[in-house]
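These notes are about the structure you will find just below.
Missing here is one protein chain; the remaining ones are kept as they sit in the complex.
For reference, chains read A, B and C in written order, and residue numbers begin at 1 within each chain.
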Amino acid sequence: MHISPVLWQFLVKWLNASALFPREASTIAPYADALYFFLLLITVVGLSVVGALIFGFAIRYRKEKHPVAVQVEGSTLLEATWTIIPLALFLICFVWGALLYFRIYNPPTNAMNIYVVGKQWMWKAEHQGGQHEINALHVPVGRPVQLTMISQDVFHSFSVPDFRIKREVIPGRYSTVWFQATTPGTYHLFCTQYCGTNHSQMIGEVTAMTPDDFQKWLQASTSGMSLAQNGERLFASMGCNACHTGTAGSRGPNLAGVYGSKLQLTNGSEVLVNDAYLRDAILNPSEHVTAGYSPIMPTYQGQVSEDGLIDLVEYIKGLNSNYRIQQTLVTSQSDQTAPTTPAGVKP
Amino acid sequence: MSATSSTIVNLPDQKTARLPKRSYLNNEDGLLSWLLTGDHKRIAIMYLISITFFFFIGGAFAGLIRLELLTPQPDLVASDTYNKFFSMHGIIMVFLFLVPSVPATLGNFLIPIMIGAKDLAFPKVNLLSWYLYWLGGLFTLAALVLGGVDTGWTFTTPLSTHYLNTHVVTAAVGIFIIGFSSIFTGLNFIVTIHRMRAPGMTWFRMPLFIWSNYAASLLMVLGTPVLAITLVLVALERTIGIGVFDPTKGGDPLLFQHLFWFYSHPAVYIMILPGMGVISEVISTFSRKRVFGYTAVAFSSVAIALFGFFVWAHHMFIMGVSNYSALVFSLLTMLVAVPSAIKIFNWAFTLQKGSITFETPMLYAFGFMGLFTIGGMTGVFLGALGMDIHLTETYFIVAHFHFVMVGGMLMAFLSGIHFWWPKMTGRMYPESLSKLAAVTTFIGFNLTFLPQFILGYLGMPRRYHAYPPEFQVLNVLSTAGATVLGVGYMLPLLYLGWSLRYGAIAGNNPWQATGLEWQIQSPPLTENFIEVPIVDHEAYDYEWLAHKTEQEVTTVG
Amino acid sequence: MTEQHDASNVTNPEHAAHHIVTPVTYTIVFVTLLIFTGLTVLAAYIDMGILNPVVALAIATIKAVIVILFFMHVKYQSNLIKMTVGAGFFTFAALITMTLSDYISRAWGLW
Partner (left out) sequence: MIVDTHPHTHETAHAEEHAHVALPQHRHHFETQEQQREAGTFGMWLFLLTEIMFFGGLFFSYLLYRNWYYDAFVVASNQLSVPLGGANTAILITSGFCMALGVWAAEVRKKGLLVLTLILTMLFGIAFIGVKADEYHEKWEKHHIPGDHFDVSEFVNPHAYGLKEEPLPPDQAAHTQIFFSLYFAMTGLHALHMIIGLGILVWLTIRAQRGDFTAGYVAPIENFALYWHFVDIVWLFLFPLLYLINRHPV
């Protein structure tokens, strides 16, 4: 964005007013648009050069004017020129595009995480406080938001044109994208990967709100249970706490504080524990056996939904001590002892 | 021929001119003589009729799509019907029209003649590939008649394998068979070009049309089988559930994408390269000049074919390929754009110091250069990683590949059809009507697809049956353009049909072109050449042609 | 054949003389192939760690090369045929390496 900001604002405003240009509603949008205008510029220049050559030559050397052609073999110099200049331009585009790509796909560490599950044909968004939304997503402006997304069935694609972001939502694998909304408003949310009959109905609205409004919205739409609380319940009801007790000599490894750590596995490899790893370890446990433990954990493939997995992942993520595990183990009736809301996920 | 006239068309005296008594068209009579022929020219004509048939079916679907998109509401048809429209449009246009278009018609007709051979190396295989084309076409039509397919032409798994109840396997079988038709065509061309050249026809004396078809043939032979095996796996996944592409069984759905695009990206070069060959011939002929930098243009075809195998993952930048891999593929994508740029500039400079006339093929060629430049440059948008995130899967990409495929390939195809029509039929097409058609096509095309670039940047996703109302104005423009475009495509069908009977007798060389095909009678004899030609001149040697014409005048006249 | 060929016909600079391979050669190749088959089975029963698949593939490749060179006469064919065979394996290698570049680097980190 090296054009003068005044000019830029003018250009974008004018384009917006003529409905030929999407709104710039995220911090990434100006970066994407800068590259877009650069590409547009070299396209127009390139097209003009080609057009000028064609029309110029066609007029100047038309048969009436130039009845006998002069044979020219070629010119290494000229050919080198139009090899090197386009190559250089394309390489600039490559570097610029790559920088933008990493800007869009590298979330900042302080981003607030929202889970998105795509299924035929709806978007489900799950906030950490347990607010569930369908075909809608409420986000605060001025705060980076990271989406951790997964599909329950086929490929979908999460696209918010006004934010200039898009990412495929893949079955069986988390994918992430982040953005920071700048202007309050509602924006289109599209599924852009063809996903079956009602593909074009798989749309929704992203509502960017001021932080205050967002807090109000969060409070108004809470379901009473945060994701982690749901996860805790699931953890108990599926009997995870039977092995992952966190006590010495337990059959399953200690889960407290495991998120973000490096784990040594029995097959010798070292892995970083992140969302994807936790999900995979629940579904394919025997391929992710922590060193020192035996592969006795059964697979939960097909027994827990993607939403449930998100709850579990979110629960394990926030697990700092084994106190609650042991407590639920004692009472073993977790859903009746309404757990107090952890401070971190206050709705 | 006066020096000031604005045309190079040089027809024989229409009062005395007659079509040759004997030609490949009337050598044998009866339908069977066509259906069992080994003659590459007859097979080319049969292909021409077949692909025209499928083009108009695919075109009808395009019309229906645009009609539905006239309004934002899903009001014309139900969404699954709409999904079938664009799937059938894509499948028919890609596999039954674009891939065989120039190679199987013009290539089949001209490659043997241009290199001075009597036929392709394997005439029976050539005929077989036409039958395979139809067998595959019938499967596709069967899938259509039985209720259609709604996978899109990309057959994305697991959607195509587990979530749709349409005739996916039938369509996959059809495409599998058409794939072999294309493999056999490519194989035949490669062997012919290597083994059947006339004495003196060295590699660097070959017309550029041969070079570009050769490059496309390499892609057909090496790429298509990967598509075939992918479709086999899709069919097995669908029927038995083998799990190779099924994430619930441990398969990787991205593997399908890799294998599919390993063919389907080179496939776009299969589509465009032969078209580029046509443009080289046409530009040279109508500017009376050797193609500027012949060697560079020839090698750029081969370079496109070679690099074409290394860029496929740019279709998957946001689909979950690793970011490192995305970097590599993006870089290679930028490199593959360079040979195309070289070609465009070499063609432009071919005009320089030429003696240019503006017959219909040349108008189409100009259209090609402009539209292909836009198509190619917007490809750079999509090859740039960060830009691709916003643009992919929107109407921008739809506009981009239509600029390349329709604005590029179809323009080139029509240019070639008009250019060689006198050779194929012995008669001229009506010039003014065809110029009108060329201009109509160009205007209609731009009106249809330029708004789609804007729609794409606004974020309108592709394959949408209904869309937010603020996109309507641009969609109406696009639909209006499609109507004009439709007229532009109907016109040639009518007047070319008319010209078969009433067109002016063309004579051997109406354009005074240099290719070997123009030195024999029109329409050619079944065996092409009475005597084996010996080639002692470069391609596009207009001085040689002038010299030869002079000699003929002195000896004969 | 090359030298007796019609000099004016420069269209086929890529061809080679027709060579008849004798049964003796075929027999040697046949026995070699059988020996290598035995070797590959034996090798599979020995624990060589990472080398097991390498050895198995090396033996298979050697066998394939022998078949291509002698049974399929490529040793006696023109350069054109040799290049054709090479092109096939080159494209196959392109498919494998470029696709693997994705799968291998996926594990390198999130971005």
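Convention: contacts are C-beta pairs under 8 Å (C-beta built on N, C-alpha and C of every residue); 3 or more make two chains touch, one makes a residue touch a chain.
Fair warning: this is a prediction, and the values are worked out from it, not measured in the lab.
Undergrad: Shown chains touched by the missing chain?
TA: In the entire complex, chains touched by the missing one are A, B, C.
Undergrad: From the listed residues B:293, B:361 or B:533, report the one that touches the chain absent from this view.
TA: Candidates B:293, B:361 or B:533; residue touching the omitted chain: B:533.
Undergrad: Among the options B:99, B:187 or B:341, which residue touches the chain absent from this view?
TA: Touches the omitted chain: B:187.
Undergrad: I'm checking contacts with the chain that's been left out. Which of B:81, B:295 or B:519 qualifies?
TA: Result: among the candidates, B:519 touches the missing chain.
Undergrad: Against the chain that's been left off, what residues of chain C make contact? List them.
TA: Counting only chain C, the missing chain is touched by 1, 6, 8-9, 12, 15, 18, 20-23, 26-27, 29-30, 33-34, 37, 40-41, 43-47, 52-53, 56-57, 59-60, 63-64, 67-68, 70-73, 77-78, 80-81, 84-85, 87-89, 91-92, 95-96, 99-100, 103.
Undergrad: When the complex is taken as a whole, what residues of chain A touch the one chain not shown?
TA: Answer for chain A: residues 283-287, 295, 298-299, 301 touch the chain left out.
Undergrad: On chain B, what residues meet the omitted chain?
TA: These residues touch the chain not displayed: 112, 117-123, 125, 183, 187-188, 190-191, 194-196, 199, 221-226, 228-230, 232-233, 236, 240-244, 249-252, 255, 259, 262, 508, 516, 519-521, 527, 529-536, 548.
As a convention for this text, only the chains that are shown with their structure count from here on.
Undergrad: In whole angstrom, what separates the CA-based centres of chain A and chain B?
TA: 38
Undergrad: Between chain A and chain C, what's the gap in Å when you average each chain's C-alpha atoms?
TA: 45
Undergrad: Scan chain B for residues touching two or more other chains and write them down.
TA: Within chain B, residues 254, 323 contact more than one other chain.
Undergrad: Find every residue in chain A that makes contact with two or more other chains and list them.
TA: Those would be 102, 105.
Undergrad: Please output the residues of chain B touching chain C within their complex, sorted ascending.
TA: Going by the criterion above, the answer is residues 194-202, 218, 222, 226, 254, 258, 262, 309-310, 312-313, 321-325, 328-329, 534.
Undergrad: Residue numbers of chain B touching chain A in their complex, please.
TA: 3-8, 74, 79-80, 83, 150, 152, 154, 156, 158-159, 162-164, 247-248, 253-254, 287-290, 292-296, 317-320, 323, 326-327, 330-331, 334-335, 337-338, 341-342, 344-346, 348-349, 351-358, 366, 369-370, 373-374, 377-378, 380-381, 383-390, 392-394, 454, 457-459, 461-468, 470, 473, 542-543
Undergrad: Using the touch definition from the top, list the residues of chain A that touch chain B in their complex.
TA: Touching chain B: residues 19-22, 31-32, 35-36, 39, 42-43, 46-47, 50-51, 53-54, 57-58, 61-64, 66-75, 78-79, 82-83, 86-87, 90-91, 93-94, 96-105, 120, 153-155, 157, 159, 161-162, 164-168, 170-173, 175, 188, 190-201, 301-302 of chain A.
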